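Rest of the complex left out; these chains stay put.
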Amino acid sequence: MALQSLFNYSTVKYMVAKNRKIGVLYRIFQLTVIGYLIGWVFVIKKGYQAIDETVDSSVVTKVKGVALTNTTGTGVHLWGPEDYVIPQQGERVLFITTNFIETPNQKLGTCSESSKVLDAICTKNEDCTQGEAFQIGNGIQTGVCLKNSRNPTGTCEIYGWCPIENSQRPEVPLLTKAENFTLYIKNFIRFSKFNFSKSNVLETHNETYLKTCLYDKIHHPYCPIFRLGDVVHKAGHNFQDMAVLGGSIGILIEWRCDLDKGYSKCHPQYSFTSMETGTTTSSVAAGYNFRYARYFKNADGEVHRTLYKVYGIHIDIIVYGTAGMFNIIPTVINIGSGLALMGAGMTICDILLLYLMKESTLYREKKFETVSRKDIRSEKQKQEKPSQQDMLMSPITTD
Amino acid sequence: MALQSLFNYSTVKYMVAKNRKIGVLYRIFQLTVIGYLIGWVFVIKKGYQAIDETVDSSVVTKVKGVALTNTTGTGVHLWGPEDYVIPQQGERVLFITTNFIETPNQKLGTCSESSKVLDAICTKNEDCTQGEAFQIGNGIQTGVCLKNSRNPTGTCEIYGWCPIENSQRPEVPLLTKAENFTLYIKNFIRFSKFNFSKSNVLETHNETYLKTCLYDKIHHPYCPIFRLGDVVHKAGHNFQDMAVLGGSIGILIEWRCDLDKGYSKCHPQYSFTSMETGTTTSSVAAGYNFRYARYFKNADGEVHRTLYKVYGIHIDIIVYGTAGMFNIIPTVINIGSGLALMGAGMTICDILLLYLMKESTLYREKKFETVSRKDIRSEKQKQEKPSQQDMLMSPITTD
């Protein structure tokens, strides 16, 4: 008997109100929910897909091009990638020298601190504290104040690499030809959730194309070779301006892959952004520079060095993206919550029907069938003799 | 009165159809949804957990081993990690030299461009444009075409580092012993959503084990020391083949942590992948090489340099993973949407019951209780005198 009733089908009873206003309102609401669910959630937002938002990425870069500089210190000098790209091994983050200050033949010894280090300006030896370093200075103070014809301002003497760094930065970038350098980017990505991997160097292209092409948003959107001047320009800067003080540029590679559409439809998209904040040319926030030194020994074994302060384009290749693939769980969640929302719409329509219509009292009575004390009393009587009303209203017991 | 009715319990009325077909169908659907929810969503996919898909990671590496090379140029040379690992400081991305072309004693001056630079081949001076650089050349053209016994092809003269780079790459890797180098990986991870951090260097192992072990998938799955040859082999390449031209290898460290199970159950898993695309050995897409130079000054202070073009294994250690921990929100979302889906199943069964069964008309009548115009009319009469029918049907007003 219990087993038999297990296979009965129980379905919710409805009260049908012939009320056009509420009827139309509810149909509109239903259509809105269905439209939202199908149109927005499923078609536009692909809510039937599981999403991998974390792209694992490996980037290899290679810069090509040479440039000639002619400075008073060292004369004509040829710069190849082994010199102007730092680090040379072709990483995701790279720096391309566009301007520099060279200070050759520095030796350890004593000399006067730069007058640009404001704390170092002195008039007498007591202004200089032996053994202390200036925060942004070039060495350790000896405690002597140097003031002579070659140093009329008067600055503290320091022990350090002397002579101190030249402070005159060329106003025109020394490697102006850097604008024509090309940057080759090889990007290997992986969506670990779907075990999917791909490279931006498309396999369909032939070798010659990859050696000679140049990225162009419209004509060569998948060519992985970029002209440096174009990159800076697309990021909203003038190359020759930025080359003086240096700057930070982001090359963004976006992978937005619908894996339901297959391997070949998953392409990278390149965009370029400036990573400079604000427009000021303050020495701390703007530009990009750092120092490195090359060490030499002379015939006597004494060490001297050439110090380079280099300015240039700092390129950070940022790979991001998402991959989506059909998955039952987000599909069920989106359908389920949409359906539940439809139930919520019924609650609102009910409030209108049951409390704001002329016939509200009737509808309330019909919708809510109260089991009253009278029913309970008659129930107790029924246990003595089944009444005629019971025969009519409660078919379970009679069947 | 209103307060009292607030504590009445309203429950949905059901119509029970003694229809076995639909009953069984609906039970099957219910079991499917419950099975999906418990089996797939909760047990297999752990739908009760909040997931952190972003693992913050810090990687430190250290390579050990020495190799001897014997070249005609410089004779016998010992390579230690300070030479063959670039960069030396032990980063996440590292390069291990396996082959190289050394060009010693380059000085700035003029010489003929390589005949491998096709654009540089010339027959007369007019073929060479003074001041221009070839895109993949070694210097700036002087405008002279050099053609003599030592340069029978005839190429433009350039200003640059002369002599130009040797173009003969050794066909056998010079550092064949690199196969036995060991790579130690220290990986510190953090799941910021759960404030959980761990290292791949397991604390349970003793110091001697960590000094002497070697990673093996089966016997030493948590040993953080890898033999370079094994890594390349597991990525699907032959070490000695790859060592000639170089190549890119990814070491993937996966952290799949169920934080409900506790700290000690969270282990790294290593896998190895090739990051080469395709199988061609085209110079642009395959292999891995770059150049660096060491600068020297001779007794007269003149600068000369030794140029190295190095080929090798580029290793990118990619850390990924997810951590999950019980959270009420995804639990509710999964249960809720599963239940809502059960309601959707009822709609389908209803359609079958109400339109495709022999007794459909009756079922429709029973399920949908229409409030008709007659009801509304009798409602109006009722406001004059309560009818007997009303006593029976609308207990709310009488109670």
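For clarity, chains are labelled A and B in written order, and residue numbers in each chain start from 1.
What we mean here is this: a contact is a pair of C-beta atoms (placed from the backbone, for glycine too) under 8 Å apart; a residue touches a chain by one contact, two chains touch by 3 or more.
Note that this is a predicted model, so its numbers are computed, not measured.
Depicted are 2 of the identical subunits; the complete assembly encoded in this structure file consists of 3 such copies.
In this text, only the chains that are shown with their structure count from here on.
A rotation of 120 degrees, rounded to a multiple of 5, brings the CA atoms of chain A into register with those of chain B.
Inter-chain spacing, taken between the CA centroids of chain A and chain B, is 16 Å.
Partner chain B is touched in their complex by these residues of chain A: 5-18, 52-54, 56-58, 60, 62, 64-68, 76-78, 80-83, 87-92, 177, 182, 184, 186, 188, 190, 192, 197, 199, 201, 203, 207, 210-211, 294, 296, 298-299, 328-329, 332-337, 339-340, 343, 359, 361-366, 368-375, 389, 396. Chain contact summary for the complex, chain B toward chain A: residues 8, 10, 12-20, 22-27, 36, 40-41, 45, 47, 53-54, 86-87, 93, 95, 108, 133, 135-140, 159-161, 248, 250, 252, 254, 273, 275, 277-278, 280, 282-285, 288, 290-293, 295-297, 299, 301, 307, 314, 316, 318, 320, 333-334, 336-341, 343-344, 346, 349-350, 353, 366-373, 375-376, 379, 392-399.
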